[in-house]
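Provided herewith is a single structure, encoded as structure tokens, for subsequent inquiry.
The block that comes next holds chain A.
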Amino acid sequence: AGKTIKIGFLAPLTGAVAAWGKPGLDGCQIWAERVNAAGGITLGDGSYSVEFVSYDNEYDPAKARTGATKLIREDGVSFIMMLGGDTWPGVQPVADKTGMLFSTLLPSDLSPDTSTLIAPAEVHPIYNVTGVEWLAENKPELKTAVMCAQDDALGLPSVATYLAAFEAAGIEMLDEPLLFDPATTDFAPVVTRLISKSPDIVCLDTCYSDYVHPIAEQLFQQGFTGQIISCTADFYDQMIAKTSEDFMEGFVFQFPDFDDPALNGGNINFTDPNGFYEEFNRRHPGQWGAVSWEYASIMDLWKAAAEKAGSASPDAVAAAMKEGKGKHAFGDADWWGTELFGIDNALVGDWPVVAIEKGKARIKDFRSIPDWYARHGDLLIKHMKAYDQMWDQRS
Partner candidate 1 sequence: MPKFLIWTAALAALVALPHGLSFSQQEILVFLTINVLLVASYRLLTLTGEWSLAHVVIMGVGAYSSALLTKKLGVYVPVSMLLGGVIAALIAVLLSFPLFRMKGFYFLIGSFAAGEIIRLLWKRFRDPFGGAKGIKGIDPMPDFSIGFYKFDFFEPTSYYYFAGVIVAFCLWILWRIEKSPVGLTFHAVHWQDKLAQASGVNVRAYRTLAFAIASGFAGISGALLAHYVGTINPNAFDIDLMVFVLTWAIVGGTATFYGPILGCVVLTVLNEIVLRELGLEQMRPLVYGAIMILSILFLPNGLESIVQKFTQRRAPDGAPERSPAE
Partner candidate 2 sequence: MLLEMKNIAVNYGKINAIRNISVAVPEGKIVTIIGGNGAGKTTTLRAMSGMLPVAAGEITFEGKRIDHLPAHKVVANGIAHVPEGRRVFPDMTVEENLRTGAFLRKDKEAVEADLADVFRRFPRLRERRTQMAKTMSGGEQQMLAIGRALMSKPRLLLMDEPSMGLAPVIVEEIARIIEEINANGLSVVLVEQNAELALELADYAYVLETGNAAMEGPADELHGNEHVRAAYLGL
Partner candidate 3 sequence: MTDFLEVKDLTMRFGGLTAVDSLSFKVAHGTIHGLIGPNGAGKTTTFNMISGFYKPSGGQVLLRGEDISGLQMHEVARRGVVRTFQHSTLFAELTVLENALVGTHMPFRPNIFAAIIGWDREDRSGAEARAREALEFFGLDHLMRERAGDLSHGHQRALGMAVAYASHPDVILLDEPFTGMNPEETRQMMGLMERLKGDGITILIVEHDMQAIMGLCDTITCMSFGKFLAEGGPQEIRNHPAVIEAYLGGARHVA
């Protein structure tokens, strides 16, 4: 008792991007309470309780740099979790100088320049190939697709990935991907354009939920009845309320609810997903989404590695993490990524394909990302290159 390990949480907590940080911090608090209640983290010299120290970086690289400095040099944290994206490059020099271990939710931050940045939660957007692959296998009658995405750092690599996945699956694109401005609020014109070619599949890429909802609603109202595939479908129950159970039936996406029975399987490394989900919804009703669990899942990985290493020092934890099979939330996984990111710091393994059935999201399958990549990696690289998304293309 009395000994604590501090973990840094460096993400936007206010401002327009706060939705990508705040729920994650909420999830981490739950994680910390549960771990501390269960005796904390046991290292070589006894057990420690965990404490999260947060710094609101407002999604600004300069503030992120300041925050990283504060967390490392003043608060003495052992590990820093970030959203990444715009803010990572500001932190990178600090990471290089201090050797601190960082995690990001956006693997496009990875590069050979920094070995201490890992992307262990999700390898956005590569896992999206699993959804397309599953769809092509299970609904072979779907032949044509269109897609749209916001024109930003999340949208573009996602577009490239889906293009590769559709090409691999032999599904024809009827139209160029439609890019819209992130400030868009009225999606009627976007949807009108999308369905003007009468596609079998509409792909929403990695649209944020702020876009997915109105787009789905517009698809419904403008009379689309085909297949929809999307990276996320946060608050899908509300989408059903706005459209209909029929309309949403079969909607494919990649982020399960954590009360899914399939998550109780032995392959899952996330501690008590059902309980976590329940607790989160109790405290923050209506706020569950992908970020809610991802930061916590990184902490599971970190905790395991730290306990294995018997130390919280960044080097030791990093080394322990990389030893042997990685423990990804959805199963064993490999550190991977050289071709896309120039470094094997992304944890890749199986990923769930989720579909909505009778108004409830259900995991339909766990599919292996590395398997797909082994077969179609060249396609992915081709499309990534076309959108300037390869690590060596990013200036």
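These made the cut because all candidates are chains of the complex that A comes from, given by their letters.
FYI, contacts are C-beta pairs under 8 Å (C-beta built on N, C-alpha and C of every residue); 3 or more make two chains touch, one makes a residue touch a chain; residues count from 1.
Keep in mind it's a predicted model, so treat the numbers as computed, not measured.
Note on chain A: across the options 1, 2 or 3, its touching candidate in this complex is 1.
Against candidate 1, the residues of chain A that register as touching in their complex are 13-15, 22, 54-56, 59-63, 65-67, 69-70, 73-74, 85-86, 89-90, 92-93, 97, 108, 113, 151-153, 156, 387-388, 394-395.
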